[in-house]
Structure formats: structure tokens, C-alpha cells
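Note that one protein chain of the assembly has been removed; the remaining protein chains are unaltered in position.
The chains carry the letters A, B, C and D, assigned in the order they are written, with residues numbered from 1 in each.
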Amino acid sequence: MFEIFGVPSQALFGQLLIGLINGSFYALLSLGLAVIFGMLNVINFTHGAQYMMGAFAAYLLLQYLGLNYWVALVVVPLLVGASGMLVERLFLQYVRQLDHLYGLILTFGLALVIEGLFRNYFGSSGEPYQPPDLLQGGQNLGFMFLPNYRAWVIVFSLVVCFVTWFVIERTRLGSYLRAATENPALVRAFGINVPRMVTLTYGFGVGLAALAGVMAAPIYNVSPQMGSDVIIVVFAVVVIGGMGSILGAIITGFALGIIEGLTKVFFPEASSTVIFVIMAIVLLIRPTGLFGRTA
Amino acid sequence: MRVAASLAFALAAIFANAAQAQNPIPVKIGVLTDMSSLYADDTGPGSVAAAKLAIQDFNPAAHGMKVDLVVADHQNKPDVGASIARQWFDVDHVDMIVDVPNSAVALAVSDVTRQKNKVFLVSGAAISDLTGPKCSPNTIHWTYDTWMLANGTGKSVVKTGGKTWFFITADYAFGHALQRDTSAVVEANGGKVLGSVNVPLNNQDFSSFLLQAQQSKAQIIGLANAGGDTINSIKQGAEFGITAGGQHFAGLLVFLPDVEALGLKAAQGLVLTETFYWDMNDATRAWTKRWQVSRPGKFPSMNQAGVYSATLHYLKAVAALKSAADGKAVVAEMKKLPTNDPLFGKGMIRADGRKIHPAYLFQVKSPAESKYPGDDYILKATIPADEAFRPMSQDNCPLVNAAK
Amino acid sequence: MTFASRVGGGAGSECQIRSTSETVLETEDLTKDFAGFIAVRSVNLRVRRGAIHAVIGPNGAGKTTCFNLLSKFLNPTRGRIVFDGRDITALTPAEVARLGLVRSFQISAVFPHLTVLENVRVALQRRRGGSFDFWRSKRVLRAFDERANALLADVGLLPYANIPAGQLPYGRKRALEIATTIALDPQMLLLDEPTSGMAREDIERISTLIKALAVDRTVLMVEHNISVIANLCDRITVLSRGEILAEGDYQTVSADPAVREAYLGTGHD
Amino acid sequence: MTERTMAERTMTERTMVEMPALLVVEALQAWYGESHILHGVTFDVRAGEVVTLLGRNGAGKTTTLKSIMGMVERRTGAVRLDGRELIRLSSDAIARAGIAICPEERGIFASLNVQENLLLPPQLRPGGLDLAQIFQLFPNLRERFSSQGTKLSGGEQQMLAIARILRTGARLLLLDEPTEGLAPVIIQQIGRTIGALKAQGFTILLVEQNFHFAATIADRYYVMEHGRIIDRFSNNELEANMSKLHEYLGV
Partner (left out) sequence: MAASVAPPAPQARVDRAHGAGTAIAFCIMVALLAVAPFVVYPVFLMQALCFALFACAFNLLVGYAGLLSFGHALFFGWASYLCAHAAKRWGFPPEAAVLFGTASAGVLGAAAGFLAIRRQGIYFAMITLALAQMMYFVALRAPFTGGEDGIQDVPRGRLFGLFDLSHEMTMYVFVLVMVIAGFLFIYRVINSPFGEVLKAIRENEPRAISLGYRTERYKLVAFVLSATFAGLAGALKALVFQLASLTDVYWTMSGEVVLMTLVGGLGTIFGPVVGAFLIVAMETYLAQLGQWVLVIQGAIFVVCVLVFRRGIVGELARALRVSL
């Protein structure tokens, strides 16, 4: 066993792996945010609240309908995604053409409303949610004990990220999305119902947030403020990756998870600030983020 | 238009309070608490319900008194808390503020209370400085404090074999104080602190810190944090097999609602110190039943019980003085009168403002051991009242020195 | 040709000693490569002092890119730009403007929420100083009103002085933009399609104005309207696909078969 | 030209050509935000024709195409395709009714490759060309099939922009300055392509500044100024109107 900066290498492997797990959540959340920004030109501040709704939906399904984790994994993104589509039809469609500021404030207001309602009904301590039986326990990797559920989180979110990337970058549907991002009026003039596509895209982005919420439920405390705790960080991830860049959001999400993990070893107090330091540096060097198109 | 409306609203609020019948002795109590955030379940609406029960049990009419209650949310911001306190004292004629979880807010409110010569009864906040360097003739620290937590949990854990410790500490003054006090107790009792890690507030993922704790090979992982942070640490600790690997958590500040939120499966085996448990005896159970009328399905925390106990004692003192006007006098009267209530039993208030009662070391039951909702704790030890809190000699409280 | 060091009208004007070399603007091997697409290729342009020089060419020939390079809104991939004997290749757009090489834009560039008068005043203010005076009232700017009104009168915008510029019809916005540019009293103007989208009477007014301006300035303009070019310009450079196709006066250029083909299309007349 | 002579000419044309109008535009007005761009545009295009809108920059030609396609913020008047009123439809519905547009600046999507650009407009009606037919018309596109759209040369981009709207099944094509910024050889090629499309039965409404090019392919012309149609003539009247046209277009 050798040491790196006074930290045993084995410990470091563990930390890297944990960073990757956290990165999975950042990647999933920032992916949804990037998809929404790319298509709707709206910075979706409600994303955190929708992530929280995902976790709560899983909890409620289990509590009141007895539906387990695996069902929730499928049903919750659909439900919360549908609620997102409603939000898009009721509110967001009116701010899409305006300055980003208005979309930001509107979605921020919605996030407050949602969080407030959940606090009213569920209090703030949060609710327990157990990992599914299938994924109980864990593996001893030698350098650390890896809970099965965490391994599942990495694998599953990699798959989701890849599938999303594939759909957007490699399929016909994705080509509609990309084209509509560049020039929605023209795509519409080709006979594609762009407003409906926009609604579905928002629903999809929100569904991704809800999916992340379901996956987070067994790990983190299911509480109304879990979304507002994470939204600013995810927001920073998207900016560092380059607004609207799908690949940028995924790679940056995982990478920042790892960097944050390492910070937790070497300078734990700064672990929640390191992302902002990186954001400042990246923006000073690359004005449009790591993967953003240069204007 | 809306400015005018909000001004009118403000005016109405102020005048409504000014015009009140003056015949009975008026007393106004303000529950200043966290209604919406981190500590809302440990205090918040439950504290309000407890204060109402205290007023009801005291029966103001019988003592020729009229007691009003106001409530506000300090949002865990010292400036918000201080400004509400100021406004209550200046405008709304509030005589006493009770509860105030969050140490920073409590310290700020304590300053304001002393300036305005009113009464401040702390139940929710933990920091022992309130009866130490920051003690005040207008403040009583009721339910618990950091020294008591450190001493209760730290001492008994070391005594039962938990010799080596690793701290996961919330990176702010309260966390550091808790770690400092506990380390002192651990070392004084022959234990050893192997390391610690400071974690930013509202961190979601503790696995990295748990891994560091695991690698320290310490027997005990002391959690010098609170609320959601504690819940997440324990929940993820179970996941990473911390307890299965032979290490144990010591929750330095854990309340019953936190245990409920965690679920017994994750929390089982956790050792913690509290001064009140709803299922202690018939009196506490009867009170809990009444409390649950307004908080269905919940179980009261020690903070909420403390609000009841403090409010009741305060009203007795006011009744004895027949006036709530002079805060210092009321506090002095409260210190003079022995305390007695169904929740904390008999006790007293020291010159430094410390309420003295026994503390209890509990262990969280396993799901199998729990027979009914809320059946969460096994009583491991009772720390007698005279040992539970920091002796006045170690206080550095200026009030006590002045008295000498 | 005039080599006058003209004193601009109104108070607080400054004198500029202008060097008397024949060529005021010169480019050497000017090239702009947009990630593989070469918009401007090895252009060697030479503009005589005091001339009205037109750059023409079909859409997409690189005229606007060329303008952006000259005014430094784009950095050239290769080549050199010399203005008034000074190498300006490495300067910022603001510095170039301060040297007296001022451009207009293809799409009308006004400050839409400022009034017409304020639009011109902003330009006058830059020349006359005090632009960082945040502690003084903007009433001091009234000193510029006389000059601003005179400029507005020149372009026929005086009746509109107090309406927000954004409310002007398109053609008048162009006129305002030109008035604003002139307010700087530049040594050389780069006008990007000054008459496009204008009604005929406006075109005449602007043509007259440009002619009057060029008495003691150099004008380099992109223009589509051949009659304007024929009337105004001393010299014409024809760009096509980023390269100079021909150069000369109107007669020479219009007789050039290559120009006819490139500019007018595969004509058959 | 006076109203009366225009009316007379319309009469003669009607008796000459008995074909029904495929597209009828009547009193079309359009706005961008506060600015009123079209002030009552009226014209028609008969099935199988190539009709060109001429006019200077800013005359409203492009806006006319966009208004037909429903791509402006607000419009009034009438736009009828084969007798069906389209003025209230959204642009995707108009596309499904059978009109396709090839916009100014070509509208090639930078984030899509040639294949994706080509396949982007969905097939909305029967009767569109298939890929084989398209490659016959534009052999270059087959070679550059997987290049990024904006990496093509200007001419290739223009080909791509035209090619992709041929698949949709639209019978009426709106082409906005297809020769803009292109080399003469390419312009000739585009001219031939438009001829071929006409032969295949497509109806084409063209916006052009280059009337020498337009003259090689168009059947009729409308001249626009300040958001109105100010003149019209057919191809065989072109020579006679040459001087007037020079004045209109300012060349």
C-alpha cells in the first residue's frame, strides 16, 4: 500500500468510487437540466423540487399503495414528468421567448411553492425509505465496502445517461430535438409540432429529475429540502459543462463528483465550495463552459 | 396599490395588539421557533402545541391573568430572529419568548431580551454558552445543552467500552462546540480521539466521511451534527456496513423525531442522551396523548416538552409577582421557586440560568423490539440532576462571578 | 483631394493633425478562416485618402466579414491592416474607433430606448469627453444639443428628435445611424449598406450627405444600389467569394465581364 | 402602373391560361412585433408554375414567404391552397397541408449531419421524392452523406436545403433566394434543378434579387416594394419591362 499526499492509496480508490456515485446523481440531474435548457431556453430552477417530488412519490407509492422500488422506478418518472408537462403548458410556454431571467424567476417561484407544500404536509425531518431487498448488502472490495445499491446507482445512471445521449445524438427523434434547438420556427415549418415536442422534452427532463429522486430515496433522507440543497450545485455543473450541452452535462457531472470526493479527503470543509471555484476558473478560461459552443 | 395594502395590513396588525382589555394581568408569550426548516419537526408547531397546553393547564383566569400567545418563524437566521424579538418586545408587548432552536438565533435573541429587560426561556437551542460566558439575568436555558449531551453520551459510552472515537462534525460553531466538549469528556474518562472531519452544513452525501471514519478504525463514530445531517450520516452508515463492521454511532444531538424519520432499521443501536421521553411514565404518556390532539401521529421531542415545562413555570412566577413587566424580576422569581411538572419532575433553576433536571441515556430499539408506534428507546442509564449539567464553577458566567 | 485638418462644428471640438500620405487604409494579405470556410481570402485593399470607395459583390462575397475585420470586430486569421500609417491589426474595436475609423452596421444599429437626439449625443459625448462623469447631471450634455440637432437636420430627422429611436421606421433608423457616425467626426467611415431598405427620397438625401461628408473624409462603403455607387464612388472594389475580383472606377468595373457574371448572375443581355 | 392596367392584364392572363390557381394570397398583412411589414399583398400561383417575387432588400419578399408558411408573429388576410384557407393554421399544419419552405440563408442545422438534415422534414403526404430520386438530382449529397451540415460548401448547402423539402410530399415549394452568394456555375446548376422540379410537377414560388437568374426559369413575376405588390408581368413581357425593372430593383 502506498500513499498519495499522506492518504493511503486504498482509501483514495474508495473515495474515487464514492465520488463517482455522487457524480451519477449530478450527471442525471444536470442532464435533465441541459436537455431542458437546450430545447426550451429555460433555466429550470424547479429541477431540484422535481427531484424531491420523485423521491417523495416513491415513498408515497410504497406507503399508501404498497408499490415497491422497481415499480416506482418506472411509474414515478412518468407521473412527475406528466406534472412537468402541465407546468410547461400552464406557465413556461409564456416565458420561453423572454430573457432567461424570467424563466429563472418563474421556475424559482414554482420551486418555492412545491417545497412549501411538501413541508406543510410532510414536515421537514423527512421520511425513511429502504433499498429494495434485491440490492441489500454489499461487496467487500478490499479497499472499501461497496453497498450493492450504490453499485446499482452507478451502473443504472451510466445506462440512463448513455441512452439519453444516444437518443438525442443518434436517432431521428434526437435530430428533431437538435434542429428545433437551433431553429424552432423552421422545424415547425417542416411540419413537426414543435410546441408539443417542447412539452414532451420538458416532461422528459423532469422525468430524469424524478428518476434521480427515486434513486436517491434509499440513500438520502427523503425530505422536502433535499432539492434546494442540490440545485445550485447541479446548476453549476451545467454551466461548467456548457449550457445545453448533453455530453458536457454528463461528463462534468461525473467529473465533479470525483473532484468533490477528493476534496472531501484533502480539504473537507471546502467540499461544497470547490464546485464554485472550478466554475469561476472554467468560465474565466472558457467563456461558454467546457463543452459549450463558442459563440 | 399593493404597497398601500401592505402598509394597511401592518398598521392593522399593530393597532389590534395595542387595544386590549387591561383588567386582568396581561401576559403575552411568543413562541419563536423554526416553523419551516431544519428543526421544524423537533420544535416548530409541536412547541406551539406544548405552549398552548401549558397555558391551558395553568388556567390563567383562576389567577386573574390573561395570557396571549403569538408565534413566528425565525427561518434559522439570526437577523430574522433578532428582528422579530425586537418587534415583539417593542410593538407587540410580548413579555416572554420561548423555544428558539438554533444556537446562533438564540444568542441573538438573548442579547435583545436583555436590552429590553424581558424574559427568554431557551428550550430548542443547545449551546452551553447561554449559561456560560453569554449568560444573562433575563435568560433561562431549560431543556438541555451541549455540555450535557457531551457529558451524558460521551461519558457513558466510554464507560461501556467505547474508548476510541472519530468525529463527524458539522462545520460550524455548534458542531465544533459539541466536538470540543465531547472530546474533553472522552479523554477525561480514559478514551482517545483518533480523528475528526469537518463537514459543510446541509451536505447530502456522507459516504466519503464515513469511509474516513471507517478507516480510522475507531470504535465510536461521534456525530457532532444535527437534523438532516445526522439522519443522513446514520442512514448511510447503515448502508456502508459501519455497524455491521463493529463500529458504533454516538448521536450527540438526536431527537425522537429524527429517529422516527430514520426508521428503527437504520437507527437501531444508536446511543443518545435526552432529558425527556414520552413513554417514561403515566404522566408523560397522558400528556403526550393530549399533545397528540393537535399533532396526530407524532411524538413529542424533549424540546417540545421543555417548552411546556418552561412556560408553565414562568406563568407560576408571574402569578406570584402579579406582573410580567420586569423581566429580571420574573427570572429571579423563577429561580426562587422550585420547579415541578409532570414531564421533568421536580427540579430547580441555578443562578446562572441553568434549569436542572435528570438526563437519560437511551439506546434505540431494533424493529423487532418495538411493540407499538413511538416505542423507540430503551433506557440505559439515568444521570442524576446534579451530574447532568456543567457545574457552575466551570461556567465562566459573569452573573455567578458577580454574585460571589 | 482635401487634406484639411477640419475643425468640427460646435464647442469643445478638437483638432487632428492628419498625416498627408496618399493611402489612408491598407490591408495586406487579409484573410479570415471560419473553421475551414474562408470568408475573406488574401485581400490587399488600398483606400486613397478622401476617396469614396465602394466594395461591392454578390451576397456572401465576404463584404461584411471584411468590414468586421477592418473595424476589428473580428480578428483576421492572417494579414495586416494599416490605418493612417499605423498598424491596427492588434487593436480592439473601441481603439480603432478612437483613432477615427468608425463603422456603421448592416442591420440598423441604434440605441432603441434612447431618443433620437440622445442617440446622437452619445456619440458627441465620446468625442467631447466627460463620459465617466457619474457625479454630474446629464444636463451638461445639453451643450451638445445644438450640434446634435444640426446633425439630425442634415439627415432629415429633426422632427423626430424626441421620440425613442426604436420607434423610427427602418429607413430613418439608418439615417440616424449615419448621423451618429458622423457625430464622431471620424477620419474615415465604414458604411455597411447605408441605403438598403430606404425609400427613394431617403436614398437621395443620404447620397447627398455622403458626398458632403467625403469632402474631408474617406468613405469606404458596401452598397448594392448600383445607381448610388455610380453617382458617388470614385473607386470600386468587387469582391467575390472572399477575393478581389476587380478594382477600378465605375466604368472599368462595370465593363469587366467577370464582374458582370459574378454580380449580375448568368445574365443573357 | 395604374390599377386599371393591372386589372386588364389579369383578365388577359386568365383567358390565356386556363389553369386554376394552386395558391391564392389576398390582402395579406403581417407584423413583426410593432412593425408592420406587409400591407396587403395579393397574388396567386397556378399549379405547375414557377413564380418569382422580385424587389429590393427590405421590400417584404421574405416576409411574404414566411407569412404564407405561418412563420410570422401576426398576419391577416387570406392564404388559400387549393381552395383551403390556411391563414388560421400554425406553420406545422400548413406544412401538412402541402407547402414546404427553403429559407433564406438555407437553414442548414449545424448540429446535424447531411443525412440527418436531409431526413429531418418528415414525409407528410404521398408523392414526395424518394432518396434515390433525390440523389439523382443532387449526386453530391450522396458523397457527403455523413459530413456535418455546415461543413458543406455554399452550393452544396443550397442543394441540401432544396433536397430535403422534396421528400415531404409538398407540391408547392417556397424558395427564398436560392442563388444568394453562390458561384455562377452553381447558380446554373440550381437553375437546372428548378427546371427539373418544375418538369416533375412541383409548383414553385421563388424570391430572387438576381432577376437574370429568375429570367431563366420563371413563368411570371411579381414586383414588391414597401410590403405591397407594385407590378406584375409574365416571362414574355420581360424584355419590354427591362428598363422599368432596372429602376424597381435599383440595379
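In the analysis below, a contact is a pair of C-beta atoms (placed from the backbone, for glycine too) under 8 Å apart; a residue touches a chain by one contact, two chains touch by 3 or more.
Keep in mind it's a predicted model, so treat the numbers as computed, not measured.
Trainee: Touching the left-out chain: which of C:Ser131, C:Thr208 or C:Gln251?
Mentor: Within the whole complex, the residue contacting the unshown chain is C:Ser131.
Trainee: Taking the entire complex into account, which one of B:Ala61, B:Val91, B:Ala188 or B:Ala283 touches the absent chain?
Mentor: The one listed residue touching the chain not shown is B:Val91.
Trainee: Specify the residue from the set A:Ala55, A:Met243 or A:Leu262 that touches the hidden chain.
Mentor: Here the residue in touch with the unshown chain is A:Met243.
Trainee: List the chain A residues touching the unshown chain?
Mentor: Within chain A, the residues that touch the unshown chain are 43, 91, 94-95, 98, 100-102, 105-106, 108-117, 119-120, 232, 236, 239, 243, 269-270, 272-273, 276-277, 279-280, 283-284, 287-289.
Trainee: Residue by residue, what part of chain C touches the chain that was omitted?
Mentor: Residues in contact with the chain left out: 71, 73, 92-95, 97-98, 102-105, 109-114, 117-118, 121-123, 125-126, 130-142, 145, 158-163, 167-169, 180-181, 184.
Trainee: What residue numbers in chain B mark contact with the hidden partner chain?
Mentor: 2-3, 6-7, 9-11, 13-14, 35-36, 40, 44-45, 70-75, 77-80, 82-84, 86-87, 90-91, 103-104, 107-108, 111, 171-174, 176, 201
Assume only the chains that are shown with their structure count from here on.
Trainee: Using the mean of all protein Cα atoms as the middle point, what chain has its own Cα mean nearest that point?
Mentor: A
Trainee: For this structure, which two chains have more C-beta pairs in contact than any other pair?
Mentor: Contact tally peaks for the chain pair A-B.
Trainee: If you average the Cα atoms per chain, which one ends up farthest from chain D?
Mentor: Centroid comparison gives B as the farthest chain from chain D.
Trainee: Once you find the CA centre of chain C and the CA centre of chain D, what distance in Å lies between them?
Mentor: About 34 Å separates the centre of chain C from that of chain D.
Trainee: Counting in whole Å, what is the centre-to-centre distance of chain A and chain D, each centre being its mean C-alpha position?
Mentor: Averaging C-alpha atoms per chain gives centres 45 Å apart.
Trainee: Could you put a whole-Å number on the gap between the CA centroids of chain A and chain B?
Mentor: 36
Trainee: Could you check chain A for residues that touch two or more other chains and list them?
Mentor: Residues of chain A never touch two or more of the other chains.
Trainee: So which stretches of chain D touch two or more other chains?
Mentor: Expected reply: no residues.
Trainee: In graph terms, nodes being chains and edges touches, is this line, ring, star, complete or other?
Mentor: Topology of touching chains reads as a line.
Trainee: Let me know each pair of chains that touch one another.
Mentor: A-B, A-D, C-D
Trainee: Going by the contact rule set out above, which residues of chain C touch chain D in the complex?
Mentor: Chain C reaches chain D through residues 36, 58-61, 167, 169-170, 193, 196-197, 199, 224-228, 240-241, 261-262, 264-269.
Trainee: What residues on chain D touch chain C, complex-wise?
Mentor: Listed in rising order, the residues are 34-35, 56-58, 151, 154, 177, 179-184, 187-188, 191, 209-210, 212-213, 215-216, 226, 242, 250-251.
Trainee: For the complex, give me every residue of chain D touching chain A.
Mentor: The contact residues of chain D facing chain A are 69-71, 90-92, 94-96, 100-101, 103, 107, 109-112, 116-117, 119-122, 124, 165, 168.
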